[in-house]
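With one protein chain withheld, the remaining protein chains of the complex are depicted in position.
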Amino acid sequence: MSMRHRPLIISVIGGGDPPPVALQHAYDVGIELAKRDVVVACGGLGGVMEAVCQGAKSAGGTTIGIMPGDDPNEANDFVDFPICTSFKYARNVIVVKTGRAVIAIDGSYGTMSEIAHALAENIPVIGLETWSFMSNGNKDTSMIVAETPVDAVNKAIAAANTRDQID
Amino acid sequence: MSMRHRPLIISVIGGGDPPPVALQHAYDVGIELAKRDVVVACGGLGGVMEAVCQGAKSAGGTTIGIMPGDDPNEANDFVDFPICTSFKYARNVIVVKTGRAVIAIDGSYGTMSEIAHALAENIPVIGLETWSFMSNGNKDTSMIVAETPVDAVNKAIAAANTRDQID
Amino acid sequence: MSMRHRPLIISVIGGGDPPPVALQHAYDVGIELAKRDVVVACGGLGGVMEAVCQGAKSAGGTTIGIMPGDDPNEANDFVDFPICTSFKYARNVIVVKTGRAVIAIDGSYGTMSEIAHALAENIPVIGLETWSFMSNGNKDTSMIVAETPVDAVNKAIAAANTRDQID
Partner (left out) sequence: MSMRHRPLIISVIGGGDPPPVALQHAYDVGIELAKRDVVVACGGLGGVMEAVCQGAKSAGGTTIGIMPGDDPNEANDFVDFPICTSFKYARNVIVVKTGRAVIAIDGSYGTMSEIAHALAENIPVIGLETWSFMSNGNKDTSMIVAETPVDAVNKAIAAANTRDQID
């Protein structure tokens, strides 16, 4: 365990072409994370990824974009630090591992893969109007459900803190 | 498009600790793929991965294991060619991309991530008693549902052939 | 091309167990990069990686560690933002792609792989008492040689700017 205090990083995942309500949720999550001095990590592109970064920057926060390609100019305008992976969809693993918890908002199959990677590695996932999963007819309950952006941020920070106490 | 005829490769995904019925399904899928001269690609470990390889080898087939680590001896005994990636869960992307179609049998979150990666890239997925997905309350219907191992193999080969005609 | 001004990122590579002169070089490179408002990206561990981060932080800079594993606490104490890849040595590709130029200081085979990946992708590499390469008996001259830490930083910023004008 390091002596030095680093800022908490929470990953926010969601699709590039979401409905307006998801963009509003992502923006509000970004504001709320920045207010709590939490750094945002995301996939660095548009849609939910851009909205959460824009919200975070509007409240003075810091944003990291884990890019699928190798051009930092593909990052949305609100990414402070583009990490150029060139791993395409496999960069989704890095997105979820870089946060101490994950907030999932809406999303398509790329988001589903991120939720699955996080759950496979016991990284807490907080879902806000996103996927749910049935395994052979039984509902999977591993994802924590949030009702609002503030609720999602509260639950993500609580889950990250619990995880850090266990580690 | 290459002039040379290569054998069709189909990926079979599923968990390491499945119920007995899933092992039987995987074994039967392996036999059926081998009978049609289809090469099996999988994640190379135990459970569904081992059962499909064992079925394939019992019918004279060929098997490829895309390993999470870097030790070929971690492959199950029925893998002919262990591919050592060292990418841990991110090797799941390679598992689904190496097949021209994917058959998912039972499975946990690792399998869910593979299904998601495949659907994200328009790789056909045939599900046999595996996950199903709801997006904001609506059932996702992108995965093709199979009723039996033979049905799964028929649908996977048909989907792979359709895909190759489009490419 | 993005409208928004982001800080320039330069990657610094080098081994975990270098001689003292390399640690001093790395520390001085870190100070000099921070003075010019350049963000440092590195592999996040000890040796050259730690010394460059320590130098950068001593001058008020910002540091990113692209980690081989999935535990942010493996980062040295001077990393602000640990990016957890879980890709082991393959994370070296991400280290060099995240910078607009690369400064190589001393180093072992991991560093050699980073130099090679950078040169393969036309990312400029500035070498400070590091590897040199012979191809079938002819000296390879693709790497830019620097004499001092300040010279290395000058040449890296110039190469990054030239690259951005071409892109």
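A, B and C label the chains in the order they appear, each numbered from 1.
Quick note on the criterion: contacts are C-beta pairs under 8 Å (C-beta built on N, C-alpha and C of every residue); 3 or more make two chains touch, one makes a residue touch a chain.
Quantities reported herein were computed from a predicted structural model and do not represent experimental measurements.
A.B. asks: Who touches the missing chain here, C:Val93, C:Ile126 or C:Val153?
C.D. replies: Considering the complete complex, C:Val93 is the one touching the chain left out.
A.B. asks: Would you write out the residues of chain A that touch the absent chain, in ascending order?
C.D. replies: Output for chain A: 86-90.
A.B. asks: Touching residues of chain B against the unshown chain: what are they?
C.D. replies: 1-4, 6-7, 9, 39, 41, 64, 66, 70-73, 75, 77-87, 93-94, 97-98, 100, 121, 167
A.B. asks: Please output the residues of chain C touching the missing chain, sorted low to high.
C.D. replies: Against the left-out chain, chain C lists 87, 89-90, 93, 106, 108-110, 112-113, 115-117, 119-121, 129-136, 142.
By definition in this document, only the chains that are shown with their structure count from here on.
A.B. asks: If we define chain centres by averaging CA atoms, which chain lands farthest from chain C? Would you check?
C.D. replies: Between chain C and every other chain, the largest centroid distance is to B.
A.B. asks: Over half of interface residue numbers shared between chain A and chain C means same, under half means different, so which is it?
C.D. replies: Same; most numbers are used by both chain A and chain C.
A.B. asks: List, in ascending order, every residue of chain C touching at least 2 other chains.
C.D. replies: 86-87
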